[in-house]
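Complex shown without one protein chain; remaining protein chains in place.
Should a chain be cited, it is by its letter among A and B, assigned in written order, with residues numbered from 1 in that chain.
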Amino acid sequence: MTTPSIKVAPEAAVKPADKGESLFKRHVASFFQSWSAVVGLFVLVTLVIAAFTAPWFAPQNPYDLATLSIMDNMLPPGETLDTGVVAILGTDELGRDMFSAILYGLRVSLIVGASSVLFAAMIGASVGVLAAYAGGRIETFLMRVVDLQLSFPSILVALVLLAVFGRGVDKVVIALIIVQWAYYARTVRGSALVEKRREYIEAARCLALPKSRVVFRHLLPNCLPPLIVVATVQIANAIALESTLSFLGVGVPVTEPSLGMLIANGYRYLLSGNYWISTFPGVALVIVIVAINLVGDRLRDVLNPRLSR
Amino acid sequence: MLVYLIRRIGQSLLVVAVMATLVFLAIFAVGDPVAILANPEADQRELDAITARLGLDRPMYEQFGIFVWNALQGDLGRSFVYAEPATQVILQRLPATLELAFVGLLFSILIGIPLGVIAGLKPDSFFGRSIMSTSILGFSLPNFWVGLMLILIFAVQLRWLPASGRGETVNVLGVQLALFTANGWAHLILPAITLALYKAALVIRIAQAGTRDVILQDYIRFARAKGLSYRRIVGVHVLKNMMIPVVTVLGLELGSMIAFAVVTETVFAYPGMGKLLIDSINRLDRPVIVAYLMMTVIIFVVINLVVDLLYAAIDPRVRLSEAKG
Partner (left out) sequence: MTAPVLDVKDLSVTFHTREGVVTAVNEVSFAVKAGEVLGLVGESGSGKSVTGLAVLGLIDPPGLIAGGSIKLNGRELVGLPEKDLRKIRGKEVAMIFQDPMTTLNPVLRIDTQMIEAIRAHEKISEKAARARAAEALEKVGIAAPEERLKAYPNQFSGGMRQRVAIATALLNRPAVLVADEPTTALDVTIQAQILSEVQNLCAETGTALVWITHDLSVIAGLADRVAVMYAGRIVEEGSVPQVLEAPIHHYAAGLIGSVPSRNKRGVPLAQIQGMTPSLANLPPGCPFAPRCGAATDICRRVMPEATPYEGDRAARCHHPLSSPTPIAA
């Protein structure tokens, strides 16, 4: 028996998703076939840009107390402020222009939502893929922890955590991460269990690649599609959860309000007819959430090989 | 069936025990238990008294023992704000929350199942498609915002329903219930709808998927070949099979319904356990928070147990496989 004279490149065990370029283009093309997804994406991108360029083009910085005048407070939409700015969405009880406040609030909501999802996904995916690859008692233990975490409603866990830690943007993000990671862990473990049996993983193992390399460089990337779908929709859920927590008074502090905080602020004026303080931030919140869901839904259809419309 | 029951009860007790341990660790091992459990304005004498009563100068395992012993007797500390045992404060408000959760569950079933079955029987019709798109809204819209909108529309603009509070109650077996008064129902409708929306959307999706799945099965074709009426086929053959995943999800989500009641009760200023929790967090009334957690866990566990038993009642395959295995 002769030894093979061909040298196999050590990383050749990577699954042929390296014709990834054309695949990516195909996915993108497929994505744009749904008009609702395109609308959602457009709205989302517009809102994100608006939120992040807020300091430049918002009519007023609502958190610079020097620019506020108490004489401008509780103006209904369309009225003009002392400074000559038109408050197209009205002002709140401190004279803050709602439009500007919404833009700034949008920024906080988006940052909190996106960053919590990013970190929770990284943690959860690592745990999930490790559990699936390690198998046996490690997997059982990790999954029991995941199940335990998931059996408690997220709102209660977040509430209790924030009750203990106190308010603050960073604390909210941490609470959201703790509440979410298990969900990603379970999703990724599911895909990893399927991918684990594919030939390219066996090939990688045969090449005696170190386990960590097989897991992180070969297994994990192929478990990403369902994770991406879940994560996208979860951003909307994270934003919704954060706004709920802020509404309840345990979320972000008053100095850095998110959309939920703004809604909470205006809650007490609802009954007396000054609807705009709560309603407009609410509408903005709903638009963001629906837009993200539209995009996420379409992503799910595009990345699911079984559904082809 | 009996074996199944015993096993499930055992599992439930385990979960309660784990939760109790976690809560104990959070209060006693992390941070200063005296500061957490004592009134911030207490003087040294009171602090000493609490320390002695809770045995905080004793070793950890003894403290755990005291904690568990107290807990089993229903003593989870005294509320700072109400100067009553925390358990009692919560139990007083439990009926209100349970009523809300119960009516919410009812609404989600009444709305969700018919809509889901219709969407499943005619998925490509206008109705079917619009039901599914609206259900997406049901998931994604934040609970509190829906509540606010309902208040705005029905209480402020139309003035049909009250915006907050609980209605008149009637004393039934020592418990104050609002379900028996018209006024009570008026106060329950908006909060219950708010609470039910998320669940209803979930039920619609599952009922639709289940119905669509079941309709294609051979046994439905056989039922049609027998000449059964459409009503019987849908009402008996389809429904019973489709209910299985629905019951599973509803059961698992019932606990979260009680949790989400926290938000709904705050929006509607409804005097239940949830609002109590928020108020307690804001007022740093920690014994009540602890009591709330323990109470909620127990409720969850009981609910899961009941759901599992219901599941076994509906789906004979579960019972039989448990009996064999």
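By our rule, a residue touches a chain if its C-beta (ideal position, glycine included) is under 8 Å from a C-beta of that chain, and two chains touch if they have at least 3 such contacts.
Keep in mind that this is a model prediction, so the values were computed, not measured.
Considering the entire complex, the omitted chain makes contact with B.
Check B:Ala186, B:Ala209, B:Ala223 or B:Leu305 against the missing chain and you find that the one touching it is B:Ala223.
In the complete assembly, the contact with the undisplayed chain comes from B:Arg232, out of B:Arg7, B:Arg129, B:Arg232 or B:Arg283.
What subunit B contributes to its contact with the hidden chain is residues 217-219, 221-229, 232, 236-237, 240-241, 244, 314-317, 320.
As a convention for this text, only the chains that are shown with their structure count from here on.
Per-chain Cα centroids separate subunit A from subunit B by 26 Å.
Interface of subunit B with subunit A (complex): residues 15, 18, 26, 136-137, 139-145, 148-149, 151-152, 155-156, 163, 255-256, 259-260, 262-263, 266-267, 277-278, 281-282, 289, 293, 296, 300. On subunit A, the positions that touch subunit B within their shared complex are 148, 151-153, 155-156, 159-160, 163-164, 236-237, 240, 243-244, 247-250, 260, 263, 267, 270-271, 273, 275, 278-279, 282, 285-286, 289-290, 293, 297.
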